[in-house]
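The complex appears here minus one protein chain, its other protein chains still in place.
First chain written, first letter: the chains are A, B and C, and each begins at residue 1.
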Amino acid sequence: MYSFKNDYSEGCHPQILQLLSKYSLIQQKGYGEDDLSNKAKALIKQKIQSPNASIHFVSGGTQANIIVLAASLRPHESVVAARSGHICVHEAGAIEATGHKIEMVDTETGKLTPNHIQGIIDKFEDHHMTKPKMVYISNATELGTIYTKEELKNLYVFCKENKLYLYLDGARIGSALASRQNDISWEDLAQYTDVCYLGGTKNGALLGEAIVILHEDLKKDFLFHIKQRGALLAKGSLLGIQFYGLFSEDLFMSLARHANEMAYLMADSIQKKGYLMLTPVASNQIFPILPNDLIQKLLLDFDFYIWKKINAEQSAIRLVTSWATEEKFVRDFCNIIEGYDLM
Amino acid sequence: MYSFKNDYSEGCHPQILQLLSKYSLIQQKGYGEDDLSNKAKALIKQKIQSPNASIHFVSGGTQANIIVLAASLRPHESVVAARSGHICVHEAGAIEATGHKIEMVDTETGKLTPNHIQGIIDKFEDHHMTKPKMVYISNATELGTIYTKEELKNLYVFCKENKLYLYLDGARIGSALASRQNDISWEDLAQYTDVCYLGGTKNGALLGEAIVILHEDLKKDFLFHIKQRGALLAKGSLLGIQFYGLFSEDLFMSLARHANEMAYLMADSIQKKGYLMLTPVASNQIFPILPNDLIQKLLLDFDFYIWKKINAEQSAIRLVTSWATEEKFVRDFCNIIEGYDLM
Amino acid sequence: MYSFKNDYSEGCHPQILQLLSKYSLIQQKGYGEDDLSNKAKALIKQKIQSPNASIHFVSGGTQANIIVLAASLRPHESVVAARSGHICVHEAGAIEATGHKIEMVDTETGKLTPNHIQGIIDKFEDHHMTKPKMVYISNATELGTIYTKEELKNLYVFCKENKLYLYLDGARIGSALASRQNDISWEDLAQYTDVCYLGGTKNGALLGEAIVILHEDLKKDFLFHIKQRGALLAKGSLLGIQFYGLFSEDLFMSLARHANEMAYLMADSIQKKGYLMLTPVASNQIFPILPNDLIQKLLLDFDFYIWKKINAEQSAIRLVTSWATEEKFVRDFCNIIEGYDLM
Partner (left out) sequence: MYSFKNDYSEGCHPQILQLLSKYSLIQQKGYGEDDLSNKAKALIKQKIQSPNASIHFVSGGTQANIIVLAASLRPHESVVAARSGHICVHEAGAIEATGHKIEMVDTETGKLTPNHIQGIIDKFEDHHMTKPKMVYISNATELGTIYTKEELKNLYVFCKENKLYLYLDGARIGSALASRQNDISWEDLAQYTDVCYLGGTKNGALLGEAIVILHEDLKKDFLFHIKQRGALLAKGSLLGIQFYGLFSEDLFMSLARHANEMAYLMADSIQKKGYLMLTPVASNQIFPILPNDLIQKLLLDFDFYIWKKINAEQSAIRLVTSWATEEKFVRDFCNIIEGYDLM
């Protein structure tokens, strides 16, 4: 049984493991003040062409979201997000637990536009309501879609005009930037967001996300917040070493490209057979709409989520690939699709 | 420059690394539902002779404290702790950030007694004050001392009589149980606490603490709290594999014994020279009181904290050893002590 | 300029003022432990036929909501509410500030049904999401509608079957129970909710809401929560005296009946003229849809909110009456309506 359920089924890429092994018995400073963390930060700053960025490594995505939002907002300030956003659905109320309301917006594809945000702003008149102060987007989104440079820039400009911070959740930023449709560069990412995080957990690391703070106001005392939320690892070099590995040479992007290629193989095979997709194919998550009995057939050999019932005969499923996905299994999967007789 | 600053300067024990490597490319279920996490939990339950214990792995100690306290207490309930306790000093207000007050008690050695707690209870009369509901202790304490079985049992009985939960922070439980003075068994630990955590980060793991819930009332919905505080790792097997390694054969205890032996080597050498200790020697943290110029001499080759000025000529320092401490450096350190001419 | 903007433009009913004056210089126990608070509680318990109810007086509705929700829910538990509910819109994120998420439901008339709640429950599968534990309803709702006994009972039964608490926000419970359509008795209110509050501020008092706790589990340590949220008045008798006045003889209901009668006068006049209502007329808030130039004409002499644009020619307005509304001004208002020539 091979799994396309998610992009965190395997451990880490062998090169990362090798680095961890290499440095394991060498004493390092604690709490992320070690040399390898510093080197990793330097590599990332160079990549995004932002020498003044402030970079911090934490263990996971929900943790990154908690810390960024709690550190950035005053108690009455809220965050605007697409209803499909990770912070709205799958964080067990983590953001509200820090005291902040999420103002949610319905979207088609998981992507926010200035219009969506304007709609929220228009409703918020006075101190009887919260005050929207930050906009949360994911790239790639939870629905596999990605932002274009134009879209990202427009959002950023809109945010600046309305004194909002723009925060990009990059749990799958590798896959987004490696997309065949992508036109956002690393520099753009730094230029058109106020803060973002670069996901390691879903792109080759054992665990680890790199929070990148661009806006000066958000940098102050950030380490206090990491500590206060229980996210300051005693052995911070564990994260530093991994990001050092991911951003040395081109490992981060080459892993993401592999993930996408595996997804495209499946998507092309599915679309060639005439099946539709729930959302456009762009990254390592795809949502094909398949006949229920084909789905049942696939489930005999593969593990994946049935996402949504479409009608009596068809459902959308979610397929997720990763840096570790083996092409052999993808081809087996495609073969079943291609061999299936349409009703 | 060799460091005795803390017990988290190195990565993980080679056996742990080997296990991580062995399982790295094998697909595992996410969020701690994998087989290796289950096996690790079974090993721990067997060790503590508590088949009904509920066990959860998280990344770090502050995180464990946040989750246990926030999950156990209603908003008006407080936790009683020694003023030297980790939650009081070095967690950047993490407990208060979840809304709870810590009622602090001054102690000599970092250890709480029923008398200390009674003193707090006596002051709390009504709804104008918080309601103490949990008692937090560390074993070994932040001052290197350990509880005897008698002391632990008395605390537990007192807590039960006063409807208080007893929570033991075991960041250094390995070192405590491996102490030459210890008479607490693994079974005692489960019997005389309501919830505790077993520290992996400071005893051979890359990261990881095992929260062990004994009291039935504290088990309910615990996973929600782990998720809400950002502590549910996507790749939960990372923690499970390590605890599987630590609790297979006797690795956990043998690593702790090594740490203690290294500390005892230093303590014996220091005490033979006639120097006093700030607190009794029991675990892998010792606090010798040394002449300032001896300290300066030691600092040329070794890194450690100067803990406290004692008088114009002497200061207490903190020396911490670990599973990774090399005997060679300990002997070098002792040689300097022994070769030092008293004024 | 006479205002129909809200039901809190005036101070308090003369009988209440007289009582405050009568007891002003007589020493009372502090913090709500005075005799008049106790007498007021006894009157309410008798009225709702619930001798075991636990009753607490606080200053305002948002305060009552904060305290009830924060005292009842564990950190991972959420509250289900209609999107038009006061806690969702006009409390500046007060509920989220206590750490809890509100799961919102779209409704036509501001009223929740078991179907709405079932829809929420169906989505909440595991510990990656919050756990709905309480249902919040308002009666009368923010849209002027009221629940029937059948509806309330069904909700309550559904909540019990699903282990949910049912909480009724009765900021305008007087107007709801005094409605010409109402069939809920005071006893029903106690029988078919777990906790509710009876609004004094909008029904004759200077300020004050009576929180009535019916479910045993919600009573414990409630005073701590009142104190912790800053709601325990030093001069608690201020609230007790007012509720004593409101629940002696029939003042509470007679004031509510007056408010409703004033609203019905306007509604009947408006409907006789052929204008529609946005939501059914039931309590002291009505939402007529009027031609924009009639609205402009009315605004010359009266103050009220324009609620919603309906089309190019018409808008819905909100008219609110109270115990203090003078019939003379209502008649003047109706005269303008009736004298207006339809285009």
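Everything that follows uses one rule, which is that a contact is a pair of C-beta atoms (placed from the backbone, for glycine too) under 8 Å apart; a residue touches a chain by one contact, two chains touch by 3 or more.
This one's a predicted model, so the numbers in the text were calculated from it and none came from an experiment.
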Given B:E91, B:E142 or B:D194, the one touching the chain that is not displayed: B:E91
Contacting the left-out chain in the complete assembly, out of A:G99, A:G144, A:G174 or A:P288: A:G99
Touch list for chain A against the chain that is not drawn: 70-71, 74-76, 98-99, 126-128, 130-131, 221, 223-228, 232
Hidden partner chain, residues of chain C it touches: 2-3, 5-6, 8-12, 14, 17, 20-21, 23-30, 59-67, 91-94, 97, 201-202, 206-207, 224, 227-235, 237-238, 324
For chain B, the residues touching the chain missing from this view: 75-76, 78, 89-93, 96-101, 127-130
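Just so we're on the same page, only the chains that are shown with their structure count from here on.
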Most extensive contact between chains (C-beta pair count): A-B
Chain separated most widely from chain C, comparing mean CA positions: B
Where chain B and chain C are represented by their mean Cα positions, the distance between them in whole Å: 51
Multi-chain contact sites of chain B, meaning residues that touch two or more partners: 224, 227-228, 232
